[in-house]
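Missing here is one protein chain; the remaining ones are kept as they sit in the complex.
Should a chain be cited, it is by its letter among A, B and C, assigned in written order, with residues numbered from 1 in that chain.
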Amino acid sequence: MKQITLVMHCPDQKGIIASVTNFIHENKGNILYIDQYVDRENKIFFMRVEVAFTASAKVTLPTIKQDFEASVGQKYALNCSFYDPDKPPKMAVFVSKYDHCLYDILSQQLSGELKVEIPFILSNHRDVEHIAKRFNIPFYHIPVTKETKKEAEKTQLSLLKEHNVDCIVLARYMQIVGGELISHYPDKIINIHHSFLPAFPGAKPYHSAFNRGVKIIGASSHYVTEELDAGPIIEQDISRVSHLHQIQDFLKKGRDLERVVLVRALKLHTERKVMVYNNKTVVFV
Amino acid sequence: MKQITLVMHCPDQKGIIASVTNFIHENKGNILYIDQYVDRENKIFFMRVEVAFTASAKVTLPTIKQDFEASVGQKYALNCSFYDPDKPPKMAVFVSKYDHCLYDILSQQLSGELKVEIPFILSNHRDVEHIAKRFNIPFYHIPVTKETKKEAEKTQLSLLKEHNVDCIVLARYMQIVGGELISHYPDKIINIHHSFLPAFPGAKPYHSAFNRGVKIIGASSHYVTEELDAGPIIEQDISRVSHLHQIQDFLKKGRDLERVVLVRALKLHTERKVMVYNNKTVVFV
Amino acid sequence: MKQITLVMHCPDQKGIIASVTNFIHENKGNILYIDQYVDRENKIFFMRVEVAFTASAKVTLPTIKQDFEASVGQKYALNCSFYDPDKPPKMAVFVSKYDHCLYDILSQQLSGELKVEIPFILSNHRDVEHIAKRFNIPFYHIPVTKETKKEAEKTQLSLLKEHNVDCIVLARYMQIVGGELISHYPDKIINIHHSFLPAFPGAKPYHSAFNRGVKIIGASSHYVTEELDAGPIIEQDISRVSHLHQIQDFLKKGRDLERVVLVRALKLHTERKVMVYNNKTVVFV
Partner (left out) sequence: MKQITLVMHCPDQKGIIASVTNFIHENKGNILYIDQYVDRENKIFFMRVEVAFTASAKVTLPTIKQDFEASVGQKYALNCSFYDPDKPPKMAVFVSKYDHCLYDILSQQLSGELKVEIPFILSNHRDVEHIAKRFNIPFYHIPVTKETKKEAEKTQLSLLKEHNVDCIVLARYMQIVGGELISHYPDKIINIHHSFLPAFPGAKPYHSAFNRGVKIIGASSHYVTEELDAGPIIEQDISRVSHLHQIQDFLKKGRDLERVVLVRALKLHTERKVMVYNNKTVVFV
């Protein structure tokens, strides 16, 4: 039995669901999971389908893709992607000095909870090199200064290409990623911002939250776009604080939040459950 | 434009979604919202569809129901219900002495948040009669003792029939509802139990929770079945407690929870978003 | 037995707790509840004490207040307030057109959950007058236009004085309260803002949240200060949203949040559990 995940969107029209399910039905596919959503304001249709084809159907990903695109795909001008759930995406990890998110990503990958390949860890510092070593993952140290930033990004980009990287996680990477790199990985660079966006974008959000006297802090994972901390939000979560909590407690609770929110976002992304449009996300759970 | 809500379930088979959406498509219906779920273990298919028919389609609820049942319904042995979202269900309120849930139901109904008609409030005490009066709703006082229980249930049943009641909410009604009444309103009597079921069924759950030293308390809203507090759960929520909270605080936090959880369940039920099977619920949100 | 609640703050010094508890001990008071907090950055000490004096102690609020101030109070330059928990504060309700918070306040006051007297409801519209009537509470209709704003505030102020109002709740009152009124009720005007402050201050926060594609929305209750939506936060809470939720769903979930958060803040305020400093709150729970 061969499983395939289809993720698609197109202008909303009558009859799409019927056509897609008919196609699968006719190709002896069995729908394991279907989720669809229509953005009525913008008239866009989104669908994610997990299909299992019986062995007798002799379906392969390339053939079914071709057949689908030539029929239903063309008819409805569908923008459709096909994924093989047995091939985990290759995810590069960018990180600076904080190690809590990095540890969680590596542990959950080893545990089998986060289904990715990690071709390398890249950092502008050497602080986490020992962790890469402990987990037997290649480590690249690419320092970034104002002067070397352009050059560093070139090196990063060639590393990413060389390793056939599918997506990038910024696991508390404290450098602003350049537009060139972003343009090569649209909706494929995932950042964790340590605040409840859009409150407190930019630097030192916990300090701002502490000074404002909030009763709840948050963390947000989002795709990176050119505008800082303004990309499509994938996942957010919060934690209660009170006057009892000092700025160190905010930071500590924040680290716990960041860990949880980032890995949740990574799982959603790598399981192909996130679709981006209009700087927002559709997340099928 | 005429809106209709379809709620259906049947043994899972290939092609159902295609058939249903085709039917709607052919009848000039526009799907506003579709949600479906397949219980793969038990091989049951569930679907809820909100459709808007254009004026030109000249569709009425009885005609579309008849056409659907004669075609798709019969083909797949669908168990299907049709609802008119403009006709709110008639919901009787049973209550004893605690008034917090009652107040919330009446307030939210007046506010327009909870779309129901309330033909009457029924109580085994007179404590809340003044509230019924304040909100201009008929009040029936039907005391229940061991001796009069059978008789009381007969009176209740005839009141319910007389008022064409669709569903019943037990808004902290402290009597056990008899099997006869339950059998007339299967999956239509909604109770709020003041614990995180299945922990602490039966009487005085907050006291049990307090004695056990739990750090979280809960409330559960469920359909009433013959077995006490064991019916299909519609909604649950929780609240944190600590050693600082005395039994009175548990009760107080509990009342806040009960209010919120019960009204949420009532909204789900009256918007036809809950389907029952196997003593569980499918809740489309 | 006579109960008294003391709430105090002062520059942090060694020995305060010992002095206060000694004073109570010597006056035959029994501490029911004590909570204290030191803001180490700003070196401020905060304490809230609930004391029960035995009948034999012959203590009255004025005498114990006088004795305390003349001894411990003077020694440590304490800023101290004494409250009689049996005398609920008088709280005026300001509201515009939305009735959900109003209903909740009135219901919980009647239920005995929110211990306040409500001398009157004031609105710039007539939409909620029928609710005031239903709950037998005096209603004042004071329309506000650009031209009449000054005059309206004068009328409001004289009404507040006439009724000996202790605090004011803005239960979705859609007018900006003037500086004159605020200066008469510092840290005594409680507002509910329908966003997770400091995100989305000002008008139409749910629309902004929807457009930003957030995964969590919030509501915040705070004391009113001259700067709009920037006063000390008392309580916040959140609710999850997803791409499935349209702007109407945001508004609906928001109303549920506002109700809950505002009444929680009111309970904390009226039970004298909130202390304000530096535009933040210390909340003893």
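Criterion: a residue touches a chain if its C-beta (ideal position, glycine included) is under 8 Å from a C-beta of that chain, and two chains touch if they have at least 3 such contacts.
On a predicted model such as this, the values are computed, not experimentally measured, just so you know.
Undergrad: Check each of A:Arg134, A:Lys154 or A:His207 against the chain that is not shown and name the one that touches it.
TA: Here the residue in touch with the unshown chain is A:Arg134.
Undergrad: Out of B:Pro11, B:Pro85, B:Pro143 or B:Pro198, which is the one that touches the chain we can't see?
TA: B:Pro198
Undergrad: Looking at C:Ile34, C:Ala57 or C:Ala230, which makes contact with the chain not pictured?
TA: Selected residue, touching the omitted chain: C:Ile34.
Undergrad: Residues of chain A in contact with the chain that isn't shown?
TA: Chain A touches the missing chain through residues 99-100, 103-104, 107-108, 110-111, 113, 134-135, 244, 252, 255-256, 260, 285.
Undergrad: In the whole complex, what residues of chain C lie against the chain that is missing from view?
TA: Touch with the absent chain occurs at residues 14-15, 17-18, 21-22, 25, 30-32, 34, 36, 38, 40.
Undergrad: Applying the definition given at the start, please give the residues of chain B touching the unseen chain.
TA: 37, 39-41, 196-200, 212-216, 218, 220, 232-238, 242-244, 246, 278-283, 285
Convention: only the chains that are shown with their structure count from here on.
Undergrad: Look at both sides of the chain B and chain C contact and report whether the same residue positions are involved, with over half shared, or different ones.
TA: Same residues, largely: of all residue numbers at this interface, over half are found in both copies.
Undergrad: So which bits of chain C are touching at least two other chains?
TA: Chain C, residues with two or more chain partners: 244, 285.
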